[in-house]
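Missing here: one protein chain of the complex. Every other protein chain is in place.
Chain lettering (A and B) follows the sequence in which the chains are written, and residue indices restart at 1 in each chain.
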Amino acid sequence: MWGTPDGHATNQVLTFVASPAKSPPKTHIPPPKSASMPYLYNTPEDVAEMLTAIGAKSIDELFEMVPEDLRFKRPLNLPAAQGEMELEGTLRAMAARSTGVGTKVCFLGGGAYDHFIPAVIDTVAGRSEFYTSYTPYQPEVSQGNLQAMFEFQSLMTRITGLDVSNSSLYDGGSAAAEGVLMALHGSSRDGRVVVAESVHPEYRSAIATYLANLGVEIVTVPTPGGVVDVKQLAAEITPQTACVVLQQPNFFGCLEDADAICQAAHDAGALVVAAFDPISTGILKRPGDYGADIAIAEGQNLGSPLAYGGPYLGIIACRESLVRRMPGRIVGRTTDRRGKPCYTLTLQTREQHIRREKATSNVCSNQALFALRATVYLSLLGPQGLRDTAELCLQKSRYLADELAATDRFELAFDAPTFKEFVVRDREGKVDELIAHGLTAGMLIGVPLGNWYPDLADCLLIAVTEKRTRAELDALVKCLTAKPARTREKPLAATR
Amino acid sequence: MRNTRDTKSLFELSKPGRRATLLPKCDVPARPLGSLLPASVLADLPPQLPELSEPAVVRHFVNLSTQNMSVDTHFYPLGSCTMKHNPKRNERAAAMPGFGDVHPYAPEAAIQGLLELLYDMQQYLSEISGLPACSLHPAAGAHGELAALLVAAAYFRDRGEKRTKVLAPDSAHGTNPASAAMAGFDTVTVKTLKTGAVDLDDFRAKLDDNIAVFMITNPNTVGIFEPSMKIIADEVHARGGLIYLDGANMNAILGVARPGDFGADMQHYNPHKTFSGPHGGGGPGAGPICVTEALAPYLPMPIVRKSSSGQFSLDFSMPKSIGHLRAFFGNTGVLVRAYTYIRAHGPDGLRRVSEHAVLNANYLLSKIKHFLPVPQGERCMHEFVASGADLKATKGVSAMDLAKRLLDYGFHAPTVYFPLTVKEAIMIEPTESESKETLDAFAEVLFRITEEDPELLHEAPHSTPISRPNEVQAAREPVLSWKS
Partner (left out) sequence: MKPEELLYAKTHEWVALSTEGADKIATVGISAFAVEALTDLVFMELPKVGRQVQPEESFCEIESVKAVSDIYAPVAGEVIAVNSTLPDKLETLNHDPYGAGWIAKIKITDESSLASLLTHAAYQKQCEEEAH
């Protein structure tokens, strides 16, 4: 346990007792109880009146249905309450011992990226009517949310090149697992799933976790060259294979021969689940263009903060023929009783509250607020803005890759073309040292790969978004190639 | 006053050539795309996104927002959803640099403050539940449910036991059987009595050595504390099974009773409900789970650990772990908000939250039971379920009609038609952060509505931006995206 027992949790739990016949005098000011009730209305007088109406003597009496022997007899061992000002101080002190991309130059990627977030997004998502509402069970008083979700779905069909999108899932990793479940239900094959090793390792872990008890074999096709060997993959697709899972651009940032992979899967009667980067669709083919049947993605990069992994935005879209297998909420356009166009949740018979154990998924929420952020983001960028963003990522990341590859210390791990991230090998194999060195210099230099890919223990995954300037890229090269520091490096954060 | 021009669809508002974003010039030597990428991966054109100016985007979405009811604007007694006040200090906390802007793969050395917060959160949730091990990884309540059932499956597999049966009461959330199916179990439904309590005869008839998990919501979905909790837990444990507590209703028992003490082996939390949200228009939430020591090795990864020297780190070396259920650590932003809420209350403050949630619900029950029967009885915990069955029989007014008419009076509707065990169910959860005046006004309006002309109710709502949508048409001929 933390803290000392005498530091807190010693207050007696106050019990309100119904006052006798007359209420307290008007001048009575109740003594301050504690700073721990910031969000309650009920005064002692209110409590007394309410208990009288209920016919109870005390609040404790209301808990009588909790059997005596099951009641918790001591105060919870938690830190004592803090008022807003004091608590903000506590939190800021903790936050000060944690550094994010606001103070460090970020080259970290691997599924979450430091793209620019326009101010309009915070303004819109900061509207109380959006963020303090809930699932649009009452469409008449939820048209704002419903229309925004419909617009999100519409935008997702346009960036995936597929027919139908739902109104979002938790994140890219769980969306990958749901996409595979969808393929298992949608094909009449349920024996095997073939996954490329170049798919995000945590997405692969999520798929394995979801399938652990369903009797499905997962075959992982190795990608030692950084991309899938299509022939090798094709050889693993059996008549019982429901789907092939690929990522484009893949976890290493490399571009797969997605057309050929889809062709191989379809030739063998399997579906294709493709993980993609929404930003990349500014210049790259969309999943529907290269033949994917189900597309999934992490939508954090569409205007949401990094927030140490979540909440994020799971994107999933599919071909029309699979719509009945789609997990999660879907919004449809219809008309109201007066013939006015409007929006409502639809195709709900797929979902757990109706179909229970036969539902397409147990999902019963969506990431509405983050889907809203993505909708605003894409509205602000438009086609040209998305294209420009994607091209800046491409040009800058390739510049950095080439600069690093030109040094004596680093080489590119793979030959395949890349989009916005790439893997470099440190010929000296001192990845951890480089990361620590980078941190001192004000830079988050890249994601080490050894924990997921032991063969790549001497490699770093480096991501470059449109936010990175040439000065930052040059500074990274300088930092990584500097001789082991005899004196401490000057922090480079100031150059930002 | 309503502006309907700017709430036309984004695609109708679009006009070629408009832009809201100007990106910087490329400051590295730009090379032709064709020299960087093979033609086979390139798109001919970028996606057909709408083209809009910044003011158009702002006006569109701000006007849309005004068509929503929300906790910040309305009383929102949506049963089972715990629509309590969403403290603004939580929002500020989640956005703090060092919390809100941390990359999920940031080196641990750089984020000790955040890891400490998350470590403390694991401890707090364990203390509140009475279950010693905690994982903050799952992304939502249903995700936590799935995680816990996968933990149970891994535990039995590790012990070489083949158990396939999950028991759940007929009043359970639909997620319970859906999660069980995803974890490879078969759900068998246990009947409940009119009071909402588990029918022990039916429970015993269905309990056998094949039991893996009994999934129970306690306080249950009609808002009573399960009277046979101890018996159920003891008998399930005697058969070697586990008890899973659906923590949706924790708001009623903070500091009052702990699931670990009343027999649960696993539970999830809905921090976005119990620890004050917000609900974000349908999400995000988070779904941390707490379990017994025996189940701890199977928890999803990663877990935050504290070394003897006070360093915090992520533990990925858990050979028996079920693995990931998503990418990255968890829904940290939601957890920071919940942490802020817990710290704002302390031990007696949290108990006070439950006391007043229960007080408010009982008060509203005492006012409403006179005109809408509440089959479960005179008392409840944090919520109760009234039945509109009589009203339906006598006046032809449905629970849905009541719900819709409430909207006209400026109240969000309660949850209707859930749980499935109560006819014309109207499930009301006022929460602790509402005033007696609001509760009085709500009860009065609800009574007035029951006296109104049924025709008026069938056509309700009358004052909202739209009337009832044609859901049959929406489902028969689905239009799921904008087609220009």
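Everything that follows uses one rule, which is that contacts are C-beta pairs under 8 Å (C-beta built on N, C-alpha and C of every residue); 3 or more make two chains touch, one makes a residue touch a chain.
These numbers were taken from a predicted model, which means no experiment stands behind them.
S.K.: For the chain that is not shown, enumerate the shown chains it touches in the whole assembly.
M.R.: Among the chains that are shown, those touched by the missing chain are A, B.
S.K.: Return the single residue from B:A109, B:L193 or B:A475 that touches the missing chain.
M.R.: B:A475
S.K.: Check each of A:Q348, A:T407, A:T440 or A:T469 against the chain that is not shown and name the one that touches it.
M.R.: If we include the chain that is not displayed, A:Q348 is the one touching it.
S.K.: For subunit B, which positions touch the chain that isn't shown here?
M.R.: 417, 471-472, 475-476
S.K.: Across the whole complex, list the residues on subunit A that are touched by the chain not included here.
M.R.: Counting only subunit A, the missing chain is touched by 324, 348-349, 354-355, 358.
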